[in-house]
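Structure below; questions to follow.
A single protein chain has been omitted from the complex, and every remaining protein chain is retained in its original position.
Up next, chain A:
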Amino acid sequence: MVLLQRPHILLLLIDTHQFLQCWIAFGSANEEGQQQEEFSEELLVKPLPDHKLLAHFHFQSSAPPSTSNGCHHHLFPKAISQLVQKFRVKEMELSFTQGRWNYESWGGFDPISSSNAKPPGVELWAVFDVPQHHIDASWKNLTHTLSGLFCASINFLESTATYSTPEWSFPPASGNVRYGTFPCEAVCTENLTPWLRLLPCRDKAGIALLLDRPSLYRGFYHSQRLHLTSTESSSEGIDSGIILEQTLTVVLQPNSERAIEVHASEKHVQPSWSLSSIFGKQVSGRCVLAKSSSVYLLLDRGLVAELKFPNKENGKSAANGLTSENFWSNPSFELSVNPDRIFLEESSSHSKSLSILYMFQVEKYSESEPFDIGLMWKVPVAWLCQQTPLHASRFLMGSGNERGAIAISLKSTQFTEGFMSANSKDGSCELRVDVFQVVPWYVKVYFHSLRVFVDQQPRAVSDFIEKIHVSPSKDKMSPGVMEVVLKLPCRVNTAALTIEFDKGFLRIDEYPPDANQGFDIPSAIISFPNFHASMVFLEDDSLNRSPLLSKFQDKCPVMSYTEVLLVPLTTPDFSMPYNVSTIKCTVFALYFGSLLNVLQRRVAEEERFLKAKAAKKTGRLPLLLSKLSAKLRGSGINQD
């Protein structure tokens, strides 16, 4: 019976499989109203200046509006669509990060760093489409659901003391947004596995096959992010359903054997790498459910300029010609696989040189011929990544356990110099900087003590702060929020904001088990709304189909996160209450016990009482016995 059934099932599987493939292939050709669920997987690899490698996985699933096909999903994860429907989430972003993005050497001006560099721990923000008074309840339920879904303690964000309501500085500016971070959350395999389960092929096929846990977590930085936008409940005409974007950004150290062998003179040669050497795995074909499956290799603007590639003038002709001599076997490096396409960036306003993107189609490869790109450097090369207009860092000032100050310092980078020289014709050039800072309630910030230093000179606050919004913290109720818009002159070298605080006291049961470690102040968000980190690659019809590249085209403001601060609070001696109460009780017992004993004791009377008691006791039992015997005897006589 089983033997008979098997081939049928197989046939059925193959049939549905083929049907699915056809259906996905022609999905885009259908009418607008008949949209299908789509999934695409992409990986972008980018060499970094400090001999490291950035791998950026991008998975995107989209579901058409639920009115068209009810609650049934073929590719889209059901857990997410249920979550969207239940809590009326309009937009949400959840990220789990371990490590700190190094803005100085890994760059801060490209789309990857400004939207995928995240603060350590968990960051969650969500926009709800519910009436104002229901938002907090929705947020609370959402945090619990997500904590169950992703095996994390996101539910700590449910208490009002941990999340805030940004008014206008936070990018998806709207009154319905809630923002919370939990910096000390550990991120590990158990968070990644449920995240991968949302993919139609999980980590069993396609590009996700590369995600080998030990090599991922060996990296310097990893950030897994989940972003969803839903337009289901919007009143606007556009109805695009739910778009779920899952990205994983990892910075790894390629350690090829050749790198160890090199001589001291060749120390500056970038290490050569291949996908199999950094992940220990290869891609054996695409995920069959994916609409597109491709791997990109991105060469940075700075790197391209360094390699003396054809720039703006003759770039287009070179891309059209696709001469192999120029691109993938050039004097400085060698690629192990021929790229399927080469994209050249369109001119950007902020930079002279343009980046180059090599594209590899995974579809062509199979189990027998796995895909594995490698890059071998021939000559040493050094370059710089494009940085944020101002480099932001944050630190603590002051000493002792009573008070201190938080300082946010902004330093000009090589980018601002270039920008300044470009805009120097008109004298009144201004640089707008938005600062968003959340402080937990036990760090009691005095907002009146805000001071601004420009070029190391104390300046009047009103000269540079254009707009400020402050909501003071309430004890055990809500955190303090500060949103500032700074207008700095373009020629500024350094700028600093300082604000003083007092350290509060917690109740003994509010201290975490490792209170001596200190308490985290979440990262501040520094954004530059006048600068947009976008990368527009040359117009091509295939570009519209790649979600990663269309994501790069979006004009998102340049954003960076500062470091998490660790504030040591005065921790009580946790065993003190026990010690105090035991010692006190002992002393009291000894004192009062002996005193009362001396005062109340009357020896003679006590002895008399005891004697009387003894006499009574001996008298009772014989009485009872005699009564019993009398009764028995009496009844016996009667019976006889």
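Just so we're on the same page, a contact is a pair of C-beta atoms (placed from the backbone, for glycine too) under 8 Å apart; a residue touches a chain by one contact, two chains touch by 3 or more; residues count from 1.
What we mean here is this: contacts and distances are computed from a predicted model.
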item	value
Undisplayed chain, where the name is taken from the UniProt record, one of "TRUB2 synthase", "DNA polymerase delta subunit 3", "serine--tRNA ligase" or "GPI-anchor transamidase"	"GPI-anchor transamidase"
Identified contact with the non-displayed chain, of A:51, A:74, A:218 or A:451	A:218
Touching residue (missing chain; options A:48, A:63, A:124 or A:149)	A:149
Candidate in contact with the missing chain, chosen from A:367, A:514, A:573 or A:605	A:514
Touch criterion as defined above, residue of A:165, A:193 or A:332 at the omitted chain	A:193
Hidden partner interface residues of chain A, rising order	98, 140-141, 144-145, 147-149, 151-153, 155-156, 158, 184-190, 193-194, 203, 213-214, 216-218, 511-514, 574, 627-628, 631, 635, 638-639
